[in-house]
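With one protein chain held back, the other chains of the complex are shown just where they sit.
Coming up: subunit A.
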Amino acid sequence: MRYRIYCLLFLLLARPLDLFAAESPADPLNSVMWHEMHQRLLDGAPVVFDERVRVSAPAVAEDSLNLPLWIDATALGEVERLLVFAELNPIPKVLDMQPLKAAPRIGLRIKVQQATPVRAAALTADGVWHLGGVLVDAAGGGCTAPSMGSGSSDWADRLGEVTARLWSRENHSRLRASIVHPMDTGLVAGIPAFYLEQLEIRASGGDLISRLALFEPIAENPVLTLDLPKVKQLTMAGRDNNGNPVEAQISESSQTGSNRL
């Protein structure tokens, strides 16, 4: 009798696992949300877990409002889209980037609500998503805390203001840009979602270099780091979800400091 019950239990447990296993490879991070994310964010498209997609983040988020990430899929070669998500955030999707002429890598900071897998998915021309990721522990609460800017008086006057610098490196130009924006998630009572949604980087002649779709979990006053083809001057333009524009022309400084690489 007991034998039969065990057999039944075994079958009950094993069947669904088997079914999933047939659909996608086992998740190295063993996340409960992975199958949900695969369906919701990647439309169930073919995926491989691939060490060439690197996600660098501290093992523990010291500040849940500002978890630094460095995402690098350059080892894959050509990448059509680079998607970043934090699985256990109430709003998982962080960034959807079309690298185009830029290198498929980016630095940014995000809010995390609790300990979570943070993943990057890079889509190659053959229609396969390559996934990398890490687990990050956190005290949490980053998504349901009001932005600091909402508490200070001058953020509204400086909304969309860009501070940026362009560094000339051996084979590329590095862009680091900081944009004044509260990046409110809409999860705090009485404060609607208010966040930068789109950014495009163009060469001075107008040629599109890279396109980014940003989402609520990106930290307040986003600081983005991108590697572009050699360029002396570019424009960064976009808007937030309320239609407020961001537009700035960024040039290589004549003196780029004493610490050039």
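The working rule: contacts are C-beta pairs under 8 Å (C-beta built on N, C-alpha and C of every residue); 3 or more make two chains touch, one makes a residue touch a chain; residues count from 1.
Throughout what follows, contacts and distances are computed from a predicted model.
Peer 1: Refer to UniProt and select, among "Membrane protein", "ABC transporter permease", "Spore coat protein JC" or "Quinoprotein relay system zinc metallohydrolase 1", the name of the complex member that is left out.
Peer 2: Its record in UniProt gives the absent chain the protein name "Quinoprotein relay system zinc metallohydrolase 1".
Peer 1: Out of A:H38, A:R109 or A:H130, which touches the unshown chain?
Peer 2: If we include the chain that is not displayed, A:R109 is the one touching it.
Peer 1: May I ask which residue of A:E80, A:E161 or A:E200 touches the chain that does not appear here?
Peer 2: Final answer for the missing-chain contact: A:E161.
Peer 1: I'm checking contacts with the chain that's been left out. Which of A:A139, A:A156 or A:L208 qualifies?
Peer 2: Answering carefully, the residue with contact to the hidden chain is A:A139.
Peer 1: What residue numbers in subunit A mark contact with the hidden partner chain?
Peer 2: On the subunit A side, contact with the omitted chain comes from 56-60, 62-63, 66, 68-70, 107-109, 139, 160-167, 169, 174, 176-178, 223, 225, 235, 237, 245-254, 257-261.
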